[in-house]
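Complex shown without one protein chain; remaining protein chains in place.
Coming up: chain A.
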Amino acid sequence: MRRRTSLLFVTPALLLFGVFVLYPMVTAFSYAFFDWKGTTRSDFAGLDNFRTLFTKAPFTTDLPRAIGHNALFFIGTMLVQNTIGLSIAYFLYRRDRTRRILQTLYAMPYLLSPIVIGYLWTLLLSPTFGPVNTLLTKVGLESWAVPWLGQPSTALWVVVLVSVWQWIGFPVLLYGAALGGVPDDLTEAARVDGASHRQSFFKIVLPLLVPAIGTVSVLTFIFAMEAFALPYAIGGSTGNPAGATDFVSLLFYRTAFDSGAPDAVGTSSALATLLFVLIFGGAMLATWVLRRQERRITG
């Protein structure tokens, strides 16, 4: 095809993408390096906005706490999601008849909006009206019937588990595909040599799944750093109770649209830039570590 013709085919998408994605993305970073008075941009401010994030209230208390919650959210989802997801995928492996239907059922919660999921679980876990606590009481676990989302000690972990519940279909599918790539000959040769199921899993199957585990981890990391709608639905924009479910994206939202601070645009943009650097840097680092691991195993 001639270059001019291909260019004509590409132009509409390029225009749309340029105006509504690329241009805002690039300016988002530039906002962070200027002084702002309301919505008017004034002088170049260098790193002043970033300094504000680490020296001024409410950031000095809110930001470290929010980053901590994002980190716990990532670690929690990673551990639970990978363990459950991998176990399910391993059980599904070789179950040719039921695999597709079960994979489909596990993927169902993925469809729902995180807002719907958040409200659904807020109601299910409600202390006044709440099927979960009713059920716990009925089966004799009355001491477990606590206000799950009302107390800081449990709220964050509920967010973690609800998120795992919604996204479990992902690792199940991806690990399922990766397991499909493990040659049967390998595991069977091990069986013939007298290896137990456990041994053949840990010594043969698991090492072959490292790339898939890495992919899931990187995507979970990006997802965990960006989490917004689910915590918003569960804990509101301030991360109730008592900031126990506050996340960086919620802090960003509050700063940009709720704080009314004269320099809100500058500081919130600095926060967005910081978040971007964390996400991008984290994903790059993880990918690099993963490549090295892979080379060590295969090489």
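Remarks
In this text, a residue touches a chain if its C-beta (ideal position, glycine included) is under 8 Å from a C-beta of that chain, and two chains touch if they have at least 3 such contacts; residues count from 1.
Operating definition for what follows: contacts and distances are computed from a predicted model.
Note on the omitted subunit: UniProt lists it as "Sugar ABC transporter permease", one of the names in "Sugar ABC transporter permease", "Aspartate carbamoyltransferase", "Dehydratase" or "Sulfite oxidase-like oxidoreductase". Note that of A:S42, A:T83 or A:T98, the residue touching the chain absent from this view is A:T98.
Contact with the chain not shown here comes from a single listed residue; of A:A190, A:L209, A:A224 or A:I279, that residue is A:I279. Seen from chain A, the chain kept out of the figure touches residues 1, 3, 5-10, 12-14, 16-17, 19-25, 27-28, 31, 39, 84, 88, 90-95, 98, 102-116, 119-121, 123-124, 126, 129-131, 134-135, 138, 165, 168-170, 173-174, 176-178, 180-181, 184-185, 188, 197, 215-216, 219, 222, 226, 228-229, 232-233, 249, 253, 256-257, 265, 268-269, 272-273, 275-276, 279-280, 283.
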